[in-house]
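Let me give you the structure first, and then I'll get to my questions.
With one protein chain withheld, the remaining protein chains of the complex are depicted in position.
Should a chain be cited, it is by its letter among A, B, C and D, assigned in written order, with residues numbered from 1 in that chain.
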Amino acid sequence: MTLLIQTLILGIALGGVYALMGSGLSLIFGVMRIVNLAHPSLIMIGAYVAYWPFRLSNIEPMFMLPVAAIILACIGAILYRLVFEREARSAKYSEMTVLLTFALAMVVEGMLGTAFTNTQRITSPDYATEAFFLADIFIPKGQLYASIISIIIISALALFLKYSRLGYAIRATTENREAAELLGVNVNRVGLISFAIGLALAGAAGALVSFIFSFFPSKHWEWIVILMSLVVLGGMGSILGTVIGAFLLSAVAALVGTYFGATWSTLTFFIALFVVLLVRPQGLFGEKPELA
Amino acid sequence: MSKLLEATGVVAGYGDGPAILNGADLSVHPGKVHCIIGPNGAGKSTLLKAIVGMLKVREGDVRYKGESLKGLRPDQILRKGICFVPQERALFPKMTVRENLRMGGYSITDDSYLNNRIGEIEEQFPILKERHSQHAGTLSGGQQQILSMARTMILKPEIVMLDEPSLGLAPKIVREVFEVMQIMAKEGITIILVEQNALMGLKYSDWGVVLDLGRSLFDGPAQEILEDPRIQELYLGGRKDKP
Amino acid sequence: MKKQFIGIAATLTVLLATPTIAEIKIGASLPLTGGFSIAGSKHEQGYQLCVDLINEKGGIMGEQVNLIMSDNRSDPATAINQYERFINVDQVDAVFGTFSSRLSFPVANILEKNGFVHPLPAGGALRIYTQGHQKVFYFQPSAAEYVGATLQGILEDLVPADDKPATAAVVAADDFFANAVEAGLLGMEVMDPADGSVVENLAPGFLVDAGIEIVYSEKWPEEGFNDWLTLANSIKRSGAELIVGLTASAEEAVQITRALKTVQAEPKMVYFSQGTQSEYLEGTGESSNSVLVHTSWHPAVPFQGLLAGEPFSNQDFVKAFETAYGQAPDEDSAIPFAVCQGIEQAIMGAGSTDNDAMSAWLKARTTDDPVRTILGRFAWDERGLPKDKPFLMSQWNDGELQFVYPTDEFEGVQSMTYPKQGF
Amino acid sequence: MLEVKELSKHFGGIKAVDNCSFVAEEGRITALIGPNGAGKTTAFNCISRTMTPTSGEIWLDGERIDQFRPHQITARGLSRTFQISRNLADMTVLENIICQSKTRGWKDLLKPAMSPDEIDKAIGILDFLGITRIAHEDGSNLSYGQKKLMDLAALLMSDPKIILLDEPAGGVNPTLLDEIVNHIRRLNEQGLTVLIVEHNMDLIMQLSDKVVVMAQGKVIANGTPDEVQNNPDVLEAYLGGTSENTE
Partner (left out) sequence: MAELATDEILAARERYNQSIAIAVNKKRSLWFPYLVLALLLVLPALQLIGNFNYVIHLTLFTACYVVMASGWNILGGFTGYISLGHNVFFAIGGYFAGMIFARLDISTIIIAPLAGLVAAVIGYCIGLVTLRVRGPSFIISSLALVMIFRIVFENWEFIGGAAGLALPVNDLPVQWAKLPYYYAFIVMAAIAVWVSYKIKHSKFGLGLRAISKDEIKAESSGINTRLYKVLAFAVSAFFVGMAGAVWGEYLTYIRPNIFLIILISVNMVLMCVLGGKGTIAGPVIGAILIIAFNELFVATLGASEINVLATGLIMMLTLIFFPLGIVGTLAKHGKLPQFLNWD
């Protein structure tokens, strides 16, 4: 019983981090139909932004979170202008962008590798290797803090989308790009802003990831399918879905890892992705696919 | 007569494709209902899209109150007071009716004024008030058309362009839609209507324009156009254009 | 059309590249990018330093050494392609091996086919040496399957008999090298899947030999594994007193160590197969205290080698490396350096760059008349594995990697800290 | 010929088609009319199996077809057009049309994509519809009306026994509409069964032998055009005899 509870706690604590990593991916898909395979490599940039100050002058990685978010948002704005804007009206946009972002991931990897080498990095604030113990059960501090921050950021985003004027514009653009344009929404700017927000989330996630997983430029390939699986489970484009998907999957993976073996815990994500796509392609919270 | 909007020699087409419009002209008279008719592929919808900036005007010019609209984005043109309701009704199906109205007033930054306008529109169209929290996607075709027309009125625009508002609607609803159009016209809004059902369209209009071969062939008071025998033969189903 | 163009270009390259001045060309393809890039870059430094030093001292038999290095992106097809290019286009006289078994397996076949001596800096699994290749020479102490012997030695020689760990947890990456070490520790059969034959039966395994009961064993997949805390929790719950972590990279060793610290595991002894690198220390800090890692090389070991016919000790290497690169070397630079020394001595011994002669000379080495490198003396058995060469065991203590075993062979052995005082 | 028995289709809680039965008799033109949202298109989709019916049976020529896949239904001689016409972008109109020509069995798979016979036939149909000029045009560059015509042309390519037309007159100019009406009638005289959904009452009155009126998923009237036109229920629900604002 203790083992079961402990496993669930570990799974859920990891889920918070995955949720933030996945929510940017989900937002970008929702608004712009871009399946951003480069997302994990951009998270990596955020992680480096948190890493160097820690390494050089022991600056708390969580303080670097806003900095990482802002830097990534700027990168997002530039990328959108240079790369994604011109493609926005093409019919096969989604498929094109999958390939485009795939190539982008390679470019980012190459740049990070050139700048920082492929040496593995990790920040080590004290809480990263400490835990709260409650009798037999422990809650790792690093994961707990990261999850709490994730949830706060995601909630703020959800409120912003629901109530702000820009939030309206983003939602409208998500649903019907042309109509939004006709009603006075500068869809390109909305695209740019939501892309920047999505990447800001990646930057924030990067700062948190920096003390949870070790990272190096080519590591992002290992993250992408995991992130995809939770985004797909939650329903592509639904941020709430992504969060629930993240918690659900990482809890299940932890259970599988404990009771069936570590090999199969990783497989959980892949199988889940596969099964969800086939049984309920719209995910838990996604819209129903168009009929006829 | 003074021209509110004037398109001269417009050449436009989709993407890199051939030009659909080859020098189309259009003169718009303030406060009147204009009906553009013509055979399929004549470029009626293309002309509207070119005016609101959804398509690039390759040659020619579009002037509104003496100012060129060429090269402006749709949202900029909208702010000048020209609204466009496309064929496919352009609603946000997963947003509520009220949120859709709110989006109609997206370019209004004053919240209390916007809420007032939404209130006024809902008074004018009770069906929208009744269903304000329903998702727009669940409305019937006619209600959707009414919503998308009413939505444009929030901005009190100068010109509203309607692209085949009667498309796919039951006869009874078609009549309702044209009545909504008349309400708009009574508020002083200038209307440009593209209608395949030319008889009906002209009946509700003050001015008629015939577009064919990618340019404007005839232009005159709706009544005159309706009575012109050539028009009847060519466009109103009086004569076959093939042996 | 493009193909012909490449053909013509290649032909031209062949013509232009034909040596006009006397030099010895040596080719090395290394994984400078991709998954193995960290180790690959360090190998590059080792090879380059050795060749530079040789050239400074007048080259091999008066001829300068021209080292041609290229990046194979950790991809075997690229690796074999590049060795083909070395042999056919660049017309090298000898080659240095590449890093990792993934790349070494196919490269070994190509080199064997072309009759080249194949000195391997890495690729320690028995199966590479049981394929009947004639010219492979391994430049590390022994095959990975036998690493456990060193651990067993420590348990018997350095740990007080009454305080010995009684139970062990063995966790391993699903990786070629880690699997091989695991096979030795747990006493598995090494199979050749090609014909289903048993290459070697390692039962009952070094841990059982040392009288330790295995209470937990687990494997994690090579890629995409993130559940370190769950794994560490299971290790802790097993109550194992000895934790054996057979990781595929220092990165995984960092993750496991941090996770074990988080769950507050309290084993008596911790041994990892990777983790001599400075990255390990940076990622784990104080938790690294008294963690044991086996190694082929350690800066403090007073090995005596030869370079350009002159004595060249391990300490000389450390000094030269620091001068050249401004940082301390580690195992991944020292091993390739030794490979380079081995080939140099083989060329001098054979008196030419004839690979058959070099191979014959290397094969003729005995423990008394060995190849002398900064990794110590090398003489090989008929499989190409070194004879009588134990691994070293090193231990992290207060941020320093000390070498603690074997105790009776060299000067400067430090005493082992035992038991481990928590993470 | 085509018989729909107690067909229902529910979306979540909404009954788009509710226990609806009607028959399209062989060699006749049957019209399906009704207000927007009455379930006409949904019924069409269920018949051609682009949607799965919730319950009910559909019979074609004495064979129950509601378990088949769309292409099997097409192979049995039932072809349809779409209300918002679907076309194959980046393929020419000619290719779009020839796609619809019949293939049977494995042998046909490797036959040339467009045989001269098929091209001749397709051009003939385009000629007839007066749109030969768009034969090599990309399907996505067509106007709304042109797409409708291309759909109709594709339909004729497959030599169907029964065709389902979903608002063929929408967006088509009146002159051309007369042509289409005449053509449908001629085909009908040659034995083609037609089921048509349309709002243009003139067209319905001119063309159809029988009219089925649907409202809120149910069949509310059934009869000759004249009968239906004077049915008070139909007047109220559809034609707009009163000014009530409900559907």
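Everything that follows uses one rule, which is that a contact is a pair of C-beta atoms (placed from the backbone, for glycine too) under 8 Å apart; a residue touches a chain by one contact, two chains touch by 3 or more.
Given the structure is predicted, the values throughout are model-derived calculations rather than measurements.
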| item | value |
| --- | --- |
| Candidates C:Ile26, C:Ile80 or C:Ala320 - the one touching the absent chain | C:Ile80 |
| Touching the absent chain when the full complex is considered, from D:Asp18, D:Glu137 or D:Glu198 | D:Glu137 |
| Touch with the omitted chain, as defined above, among D:Ala75, D:Leu187, D:Met201 or D:Leu235 | D:Ala75 |
| Residues in chain A touching the chain absent from view | 29, 33, 35, 83, 86-87, 90, 92, 94-96, 98-100, 102-114, 117-118, 217, 221, 224-225, 228-229, 232, 236, 263, 266-267, 270-271, 273-274, 277-278, 281, 292 |
| Touching residues (missing chain, whole complex) on chain D | 48, 50, 69-72, 74-75, 79-80, 82, 86-92, 95, 98-100, 102-103, 108-114, 132-137, 139, 154, 158 |
| Interface residues of chain C (partner: the chain not displayed) | 1-4, 6-7, 10-11, 14, 32-34, 37, 44, 69-73, 75-78, 80-82, 84-85, 87-89, 101-102, 105-106, 109, 112-115, 125, 127-128, 131, 174-176, 179-180, 191-196, 221-224 |
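As a working rule, only the chains that are shown with their structure count from here on.
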| item | value |
| --- | --- |
| Central subunit by CA centre of mass proxy | A |
| Of A-B and A-C, pair with higher C-beta contact tally | A-C |
| Centre-to-centre distance between chain D and chain C (centres being mean Cα positions), rounded to whole Å | 73 |
| Whole-Å separation of chain centres (CA-atom averages), chain B against chain C | 76 |
| Separation of mean Cα positions, chain B and chain A [Å, integer] | 43 |
| Contacting residues of chain A [partner chain B, same complex] | 165, 168-169, 171-172, 175-176, 178-187, 287 |
| Chain B residues within the chain D interface of the complex | 14-15, 17-18, 20, 37-41, 45-46, 87-88, 127, 138, 140-143, 164, 167-176, 196-199, 234-242 |
| Residues of chain D that touch chain B when the two form their complex | 14, 33-37, 83-84, 130, 138, 141-146, 149, 167, 170-179, 199-201, 238-240, 245, 247 |
